[in-house]
Each structure stands twice: as C-alpha cells, then as structure tokens.
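Report on the structure given below.
A single protein chain has been omitted from the complex, and every remaining protein chain is retained in its original position.
Chain IDs A, B, C, D and E follow the sequence of writing; residue 1 opens each chain.
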Amino acid sequence: MKEVISRAIDEDIGSGDITTDNIIKEREEGKGIMIAKEKGVLAGLEVSETVFDLIDPGLKFAAEKEDGELITENDVFAYVRGDIRSILKAERLALNFLQRMSGIATKTRAYVEKIKDYDAKVVDTRKTTPNLRSFEKSAVRIGGGHNHRMGLYDAALIKDNHIKSAGGIREALKKIDDEVSHIKKIEIEVESIEGVKKALEGGADIIMLDNMDLEDMERSVELIGDKAISEASGGITLENIEEVARTGVNVISVGALTHHIESIDMSLDLE
Amino acid sequence: MKEVISRAIDEDIGSGDITTDNIIKEREEGKGIMIAKEKGVLAGLEVSETVFDLIDPGLKFAAEKEDGELITENDVFAYVRGDIRSILKAERLALNFLQRMSGIATKTRAYVEKIKDYDAKVVDTRKTTPNLRSFEKSAVRIGGGHNHRMGLYDAALIKDNHIKSAGGIREALKKIDDEVSHIKKIEIEVESIEGVKKALEGGADIIMLDNMDLEDMERSVELIGDKAISEASGGITLENIEEVARTGVNVISVGALTHHIESIDMSLDLE
Amino acid sequence: MKEVISRAIDEDIGSGDITTDNIIKEREEGKGIMIAKEKGVLAGLEVSETVFDLIDPGLKFAAEKEDGELITENDVFAYVRGDIRSILKAERLALNFLQRMSGIATKTRAYVEKIKDYDAKVVDTRKTTPNLRSFEKSAVRIGGGHNHRMGLYDAALIKDNHIKSAGGIREALKKIDDEVSHIKKIEIEVESIEGVKKALEGGADIIMLDNMDLEDMERSVELIGDKAISEASGGITLENIEEVARTGVNVISVGALTHHIESIDMSLDLE
Amino acid sequence: MKEVISRAIDEDIGSGDITTDNIIKEREEGKGIMIAKEKGVLAGLEVSETVFDLIDPGLKFAAEKEDGELITENDVFAYVRGDIRSILKAERLALNFLQRMSGIATKTRAYVEKIKDYDAKVVDTRKTTPNLRSFEKSAVRIGGGHNHRMGLYDAALIKDNHIKSAGGIREALKKIDDEVSHIKKIEIEVESIEGVKKALEGGADIIMLDNMDLEDMERSVELIGDKAISEASGGITLENIEEVARTGVNVISVGALTHHIESIDMSLDLE
Amino acid sequence: MKEVISRAIDEDIGSGDITTDNIIKEREEGKGIMIAKEKGVLAGLEVSETVFDLIDPGLKFAAEKEDGELITENDVFAYVRGDIRSILKAERLALNFLQRMSGIATKTRAYVEKIKDYDAKVVDTRKTTPNLRSFEKSAVRIGGGHNHRMGLYDAALIKDNHIKSAGGIREALKKIDDEVSHIKKIEIEVESIEGVKKALEGGADIIMLDNMDLEDMERSVELIGDKAISEASGGITLENIEEVARTGVNVISVGALTHHIESIDMSLDLE
Partner (left out) sequence: MKEVISRAIDEDIGSGDITTDNIIKEREEGKGIMIAKEKGVLAGLEVSETVFDLIDPGLKFAAEKEDGELITENDVFAYVRGDIRSILKAERLALNFLQRMSGIATKTRAYVEKIKDYDAKVVDTRKTTPNLRSFEKSAVRIGGGHNHRMGLYDAALIKDNHIKSAGGIREALKKIDDEVSHIKKIEIEVESIEGVKKALEGGADIIMLDNMDLEDMERSVELIGDKAISEASGGITLENIEEVARTGVNVISVGALTHHIESIDMSLDLE
C-alpha cells in the first residue's frame, strides 16, 4: 500500500508544490478539518492517514468516524494537525483516495441493502482500476460486500473463451482438474441448464450462471444444491438484484461496484 | 506509461494465470475481436496496445477505429492476433484501461458539445485517480477537452487555504510573485467581485471564479477583460455549463470529468 | 521472472567483469557448451536462456534436451553462441539457476517415482528460498510434483497457532467460513482422529494430517472419504513415502523438496 | 538487505494472509518462541529480526543465543512479542532465512573444524543462490569461513576459458596487468606445475590450483612460497580437506558450502 | 530526494565498506567535524544530513552554519555524532553532495553580486547533471539565483529547432497557443529585433534574446516593455553580466552555473 501511495505523491507533487512552498511559512502549524459534502459510506481512513504520514511523519491524524459508517453533508469525519505546508500538499491526494473508496463503499452498501433478507453475498469482479485493485476490493468489504478472486492467480475461472478453446465444458474441467493445485477452487461460467449439468459432472467448485434469465437461474440453483456454489453474474443492477437473490443463488457478482465510480464529495478546510 | 502498465500486469497475473495456463495449449494461435457494447467515444487504443505488447511482444494489434471516434454497440474497434494464452491474459487489463478512458472521453465530449458555440474551453482538475493522472488527462484531450495543471509543480494555484494563511489575496500574490520562477503562471481562486479586483491588482495570470453566481461571473469577466484569463469552477454540470459559457469565461473546469467514472462496456471475443 | 534475473545479474557483475573485459577481445564470437557433470533431471532451461538474453540479446541459445528430461554425466544439454565476453559474464548465473532447479526437480522425481503406483500427489511447501519461490515451484512441477499454495494469499491454511488462538478447530473454521472469499479453499491442520471429525463438521475443503502415525492416517482417510481432500504432512522421507501413500491420502507434502537443495553439477566450456 | 527482505515479504504475503486476518483478532498480543529442532550453528538472527521489524515495527525481538553459537534440539534461541497477526505473517519467512543461513554456517563450521590445526582458510565461491549472495557469504563468515570475491567486479580471476581465449597463461596475465586497476588483485587458475611457473612469472597475486592431485599441489605450494597466495579448488569434501590442508596451501575454496544447502529445522510456537 | 541518496549510498558502499567494518570496532561512538578548506557559499546541509540519516538513523547531525552562509577556510560548519563506522561510511558521499552544491551556490552568488544594483534575476538552465537537477536548482536558489523551468514539462520554450520545423515564429506561436494548457507560459527564443516583433504579435509570455549584441538587446527590451518578460541568454560570463543587466532585461540565464562545477573543498575529521 505504501508503495502505491508514494508513487501517487510523486505524481502530484513532482518537483515541488510551488504554491504552498512560496506562500506558506515554514513550520507554521495548523489544523485541517475533513468534511463530507454529501451522503455516503465512509471508506479509506487508513489510506488517507498513510498519505499524511508519508508526506510528513509529524502530522497527527485523528478520525472522528470509522470506515463503514454513514456520513452526511457537513459531517466532520477526521482532523489532521501539524505543519500547514504538509497538510496542503497531502490534501488533494488524501481526498482523492477517500472520495473514490467511499464512492465504492456507498454503492456496495446500496446493493447489499437490497438483498439483506436473502442469504446471497454481493461480490466484486476484476473490473477494477489498474493498480488500485486492493484499495477497491477493500472498499467493497467496507461497504458490506465480499471479494471475488484477487487476480488470475488465486482461483481458476473457466470462461467462455477457455471453453471454446478447450472444446467444451467437460474437456476444460477435465484438463484443469489434472493440472491445477489441490488448493485452488475451480469455477466455470455456463449459460444454460445444459451447461450447469456438465459443470456438475465435471466437479466444478463454483458455477457461474452468466446472463441467465430468472427461470433458468432458479432451475440451476436447484440442480446445483450443495454440490457446488452458485454465482449469478451479468447485468446485475440495483433494480434487479433482489429478484436475482430470490432464486436462491449463493453469490451475486456486480461489475458496477468498481467500474462505475462515483466519488463522494468531501473537502479539507484549514481551521 | 510502460511502468504503470507493467505493475498493473503484475497486479492481475501475479504468480500466474492458472486457468489459461492449464487449459489452453502452448503456442496455440488465435484472434481476439474487441467490440463495443455501448455507445461512446473511444479512448485508450495506444494503452491497450501496450498492454498486449508487454504481455507478449509477439501479439499483433490492429485498430479499426481511432481514439476520439464515436463507437456504438457491436462496433468492432480492434483486433489482436497471436498466442491465445497471451491474449486471454491481457484481455481484462486492456479492457479495464479502454473502458475507463473511453468513459472519460465520452463524458468530456458531452460537456464540450454543450458549449461548442462558445469560446470557452472545458478543462479537467486534479481530482484524478491516483497514479493514473496522465492516462485520464490524455482521455480528456481525446474527448475534446483541455488540461489544467498536471500537479502541484507546474503552475501556482492559490486557493482558499493559502489565502487564509497568507492573510489575504494581495499578500498571497505578492509573496508568490517574489519567489516563483518567471516561467510559471500564477492562478488565484476568488469568490467575489472584490476578490477579482484584488487579483487583478496583484497581477494574477489566471483568476478562478469559484462557485460564483452567473451575474457576478459575468461582471468578473468584464472586469478581467484581457488582463488575465478567467476560469469558472465549482458545481459545473451538463445542465448548467452552457449558461456558464455564456458569461464569456475563457475556461471552465469540471471535476466530474474524472471523479465520476462511468466505464464504457466493451468485450474481447476469441474468433 | 525477468526482474529477479536482472537483479541477480547486477549482484554478480556489479561495476563490471574486470577479468573478461580486460582479457577477452571485444566482439569475439564463440560457442559455449553446457554439460552435465552428474546424473539428474534437467530443469531451468528457460531461466538460463533468459539470463543469456538479458546479458546480451545477441546471444543464441539452443537446448539439446528439454526440461524434465534425465541427463547423465557428460551429456551436452545446450549450446550458446555469440560474443564470448557475454557468454563468460552469464556463465555462472545461468549455471547457478540450472543447478539449483535441476537439484529440486531431481529430488522431486525421486519422491514421485516412489509412489507412482498410488494416486497420491507429491506437493511442495512454503519452505522455499526467499524471492525464488516461483522458480522452485516450477522445478517441482518439472520433476513431476504438484504445488501447494503460492503464499499466504491464495488459500486459507489454518495451522496449530491459528487454532490455539481461535479457541479450537470448530471456532477457527466457523470464523474463516464467514469471512473468506467464496473462491478460496480452506485447509486445516489436525493431529488426531478427533480433529479430523471436527474439521469435517466444520466443512474444511482440505484436511492436513500432521505428523500422524500410519494407523491414524488410514482411519482418517476413511473418515474423510470424498467429503474433503486428505493431505499427509510432516516427516515425509524417501524411505517412508510409499507407506504413507498406501494409506490412501490424496496429497503428500514434502518440505525437503525445497529446503534441502542439492545442486546438480554442470559446467559451461568454450569450444 | 531491507530491499531483499521486503520483496520476500511481498512474495509470501501478496494480497494478504487470508487465514490470519480472518481468524486472529486485531491487536491481540502474544509471544512467539523460536526453537531449534535439530543441531547446528545458528545464523541469521539479524535477518530474521529485520523480517519481523519490516512486517510490524511494533514487534519486539529478543535473541537468547548469538549468531555462531551451537544450538541443539529444543533450544530456545529467540522470542518475539507483539501483535499475533504480525508474528504469524512473519513466521515462515523468518524461519526460511534462519534455517538456510544456519544450514550454511553449520556446514562451514564442519569444514573449518577439520583443518583447525592448519593455517589454511576455508573460503566460499560464487556458486551461491541468485540474489542471496550477501546473506550466504555472511553465513559462511558466521560459520568460521572466509569469503572469496563478491562478484565479477572486485577481483580478477582468470579461468580456463579466459586462458584459452587469450592464448595462454602468460598472455592472459600480461593483458590484464596492463589494464586492470592497481587496486585489484589478479588470480589465475592453473592445472599443472608448468602452469604454476608461468603464473609466477606473470606476477599473479593468487594462484588457484584447480583439481590438482596432492603431490602436485605440495610441489606447487613450495614453488609459490610467499611470492603469491596459493588456493586449492575443486572436489573438496569433508573427507579430503584435511589432506589438502596438509599440503600447505593458504586457502581452500569449497563450492558445497553454498550449493548444497541443508536447512536446519526450526519452529516458531505461540506461547 | 531520499531515493536518489539511497542509490548513491548503494553506489559507494555496494557489498560493504571492507576497510571500516574490519578495522573499526562495532558500536564505537565518536564525533565527526565538518570543516571548510576553502572559501565559498555553503549549500547542501539538508542533503548531507539525509545521507547520515539514511546510513544510520542513530547519527545526530548538528549544523553550525546555514545554507547560504559564507564559509572560509577552517570554518567548522557541522558536527555529526554517533557510531564511528556509520560516520566513516557516510563521509565521502555527504561531502560529495556538499562540495558540489556549495560550488554551485558559490558561483551563483558571484553572478548575483555582479548585478545586485539591477532588477534582473539570474536564472539557471537545463544544463544540469543528469538525475541531480533538483539538487542543483536548489543550490542555485541558495546562492541567490532563481530557477528556469524544471524540465520539458512545466513551460513551453520554443527554440530555434522548433521554429525551423514549424516554418517561422508566428506559425510556432499560433500552433502552441491553440494546444497548450492555459496554465502554461510560452517562451520563445529570438535572435533579432524582427524576431522580437513577431514574438510580441504572437503573444509570447517570455521572449528569450539569444546571443544578441547589447545594442539590439536594449532595443528589444524597449520594444517588449511590459508586454512580456525579456530574458537574455547565451555567452553570459562574470565579465559581461553587468552590461547585460544594464540593458534592462528582466532575466539573465547562465548555463555555467551548473555545467561548470567547481566543488568547494571540505573535509570530515574524527575528533
């Protein structure tokens, strides 16, 4: 995390903050107040604290709220005290992380709330911002969601293109079962009841029901029972997630959690 | 650019793509077709080509459209040929860049279109995704917008917090004029007609009219004339940008270009 | 992989190979012959080719044998042609990788051979050389073994210390099942039949039978059936692996594959 | 050193220790006891302390033994106190370093003991694990050995391949003497009495007697006198090192110190 | 800054300071006295403090003088206390930075003094030592000079080669004005009165009078008035800078500040 943040500091400050360094006196102390300017779920406190700390280890950060808490307009959620030059240099980057992460947590919370009466879990996808995946997946958890795989390395997910190239669901599952480590789960994407059956025969650990209509999905969930984990995927929205959950699927993956990012507005004011 | 992309490849592939490496045969050749699944302005071709190239220099990428072109659902905008394993490993990351950058270009284009009959330029802000600023600012240009400063280093922008700490607009401008390099422009944020007058006296190169109402803004533009560049900022939306442009301001900065990111849906299918 | 090898090149060459650069003429071409000096399973050809390529892209490497093939004393397994200075600078590092990886593959092959009439797989552990894990796990696969998890991130393995701290097997499994991603497998280490039963109740995907005697292990394998994967671990040697396999366990993990490294002797001679 | 260890931490923890983070409570304190499980010479305390420190600067490490001390089964050689999560994340890596380094120190000590009644020094070679050379050379010193050159840069060592290409021992020595810095020593590898004579004429600082029989070696040592340093090399084992030392050579280099690595078994238990 | 210094530490210490580590006892404390051995303007205290701190955070550095102060032979300007090994390892690098930076500050001061009765500013160029630009530009400021642009990114400077390729001064200015961000200044290099006129028409922010004779320069300054900033450039020496300043130019750029580097002699003695 520190390495990503260090690079982001370099990106913003580069050869120096010429405004601050030429206007603000050296070693002038002050206090910055971090304020929400719209409603949402707060996420990113630890990240923003690290931004302040890496820019100046002398800054003292104190959170008034916790990650995962609801904030509304004008809520003060944190303070930062110390050298004003350092506070001003850190301001934009700390906010950029907080606003994006809170945006993701807020959206995740909305999806989770919609299906809170069902057993299904809301999970994310790999449609994350390049190089910020762990930040975004953390925001999803803060919003009450769960994570799908971290990358191509920590689970097998056999998709359409793999099946095509392998010559079928059965062939793909057979091949991977012979080769993949015993500690990795195998998920496969299917589009039909027929596919579900083959996936079960092939011993898949998770079956992704890709863009299935509700009727087929319900049928699939029944077929799967507890022989595998069922996962709904494709075209999930706030409008339809409840009826998807009603089919009984175990997991619902929502790309929009991270590929539509609506930052929550926030600001930092010097007292 | 290559370094950012290399890190993103590591983020996604990590210790290996266990699905692809265990299912797809070594050295099997194929062709991936890149297709738009919704309407927008295409951006990120060069970036995605670099993703493919860094994963496997043997892949051949051929664009059918250019950055900045309009694409609509089902438009094929590029092909990539070569080792199927490599294509599948690159797929998600290439799309993640393309979808985000196209989302930004699309939004920028919408703002630019709204004021195409005015002289004002649409510009971005520093509210960009950490470590992806140059990618996002490039997408803004592809969408027809212009860039504000790249970071804290390439121009002075005296904001509210600086003015407070310096003891006023005049004091802040005086201080910076003595210190800052002759090759750097000086911009100052003001909130009132009074502020505009002081900024002009202080010799600011650019005056940012922050959250001003339209009447004050018009008055300010008149006062400024060609003694400085005028910039409207704060709360700009697709709904109000035209009336802002009508005041005659030279530049309109829009945070939403990069802090609300709506990826354009796209896919890569093996032929 | 390239990054690790580049660093290793820096480690060895540093400010320059003062012997070679002062004795060998510039641009003198030659041919290096890579020869086994003892019996073993060859592993590391791709790595050594990359060493040559990173030191001088003009070098041509041609393998006479393949990774996984048996080599014996005096077998020529590869050639490298080109600038003699470059060949001599690369020699030691290329051999260091090849000798270590071949040592691991050779040892793995010995374990695998011992149980070739059983269904059990030989797998490695996390007792690998710091920063060379992917090289060593690759050598294990070349030798016919399989890989356990790559690190702490790609599967849950609840060990003694975790169980103690959680307050028991049941508690540990419950906790992790609520939290961990649906795509990760859960393995737990148990030492008794009692532990096996609790692990099964808790829904573990893999049950590690740690340092169990053969009788208990057999009993455990029966209890587990196909409700989970059984893994034998602890104190496995070439002498006892066959009787362990005979218990019917699915997987046998062997730390010695990578924590006792006996390099296979090899040399590079200029023709 | 810190950089190598940081990378090794990334290698093992990657996107997170999913077991520990989901089972162990945040901020739970505890104490880890580091225990030898077999006999050997301890090495790597500073390295392992750095592992703990880099993972969590709050951990307190206290060694009960020193590097170079003999340890036997069940000896407690160190404690680490603090956040249990951090201790468990660091455990394997700290042990991986300690076990390997202690393995090397143990083997070195065995060689050194064999010739303790002679003046000869036991030295290592460049047959070290890529990217861990300084750790392994440090372990050799802890075991009572000395180091040969660190890499290709800090001394000239003219080997068989260089001599061939230069056209003879005399030619090679002449060339290098003209070119190499006056602060670098020049060593040359010879295989016969004839070679020794030419090396002496050429003014070599060190003469490596490569794979010579004992008789020739003795003769060579006499010839060399104190005109150069004599070094025995090739095929040195615990069985033959004493008779090699008896020839009067100044230095005996032993590749096996680092290319056969037998880790010493150790464990970390939570109290 | 820390990254540059860390690399420089690696460059000098590499695999270890074999003299110090073998002669000086571990944990022996002492005090190093930093002394000027010739006259000059001190610069680089913060950098040298960072060198000591990165090599050993336990060292205490105390400056007796400030950056920008005049020092003469035998002046003690700083002390460093702590582990003697660490002091000796840091000595050369700390001095290398201090001597170079003080050399630059000293030379800058000489130029600035020469024109202290004029309004013109002395500025540097991009003729700096690769990878040390920010250190050298900082030394220029310490010496009383100002900085020109930091690199190719923070202002436009249209030079001879650009004008040639664009087809003229007017064409070049037109092109760049359409494209470049509103926050960047535009400077153009001209060689004649004619050029000055075209530059003014084209709206340049800064006009560089390149290698102009004094008469033309004076004429140009008059023409420019306060419509742009005038900058004299080319062949400026300590001998001619005063007469250049007399023409009334705003800025005088002096390449020699950084491309002729005369280190100020200094030493570090153990008490």
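We take it that contacts are C-beta pairs under 8 Å (C-beta built on N, C-alpha and C of every residue); 3 or more make two chains touch, one makes a residue touch a chain.
Owing to the predicted nature of the structure, the values given are computational and were not obtained by experimental measurement.
Here one chain is not drawn; of E:72, E:131 or E:237, the residue touching it is E:131.
Looking at E:162, E:197 or E:246, the residue that reaches the missing chain in the full complex is E:162.
One chain of the complex is left out; on subunit D, the residues touching it are 121, 123, 146-150, 153-155, 157, 181-185, 187, 205-206, 229, 231, 250-251. Mapped onto subunit C, the footprint of the missing chain covers residues 14-16.
Residues of subunit E that touch the chain left out of the display are 4-5, 7-8, 11-20, 22-25, 28, 30, 84, 88-89, 91-93, 95-97, 99-100, 126-133, 150-162, 164-166, 172, 175-176, 179-181, 184, 259-263, 269-270.
The rule is simple: only the chains that are shown with their structure count from here on.
The interface holding more C-beta pairs in contact, when B-C is weighed against C-D, is C-D.
If you average the CA atoms of subunit C and of subunit D, the two centres end up 22 Å from each other.
Residues of subunit E found to touch two or more other chains are 14-15, 150, 154.
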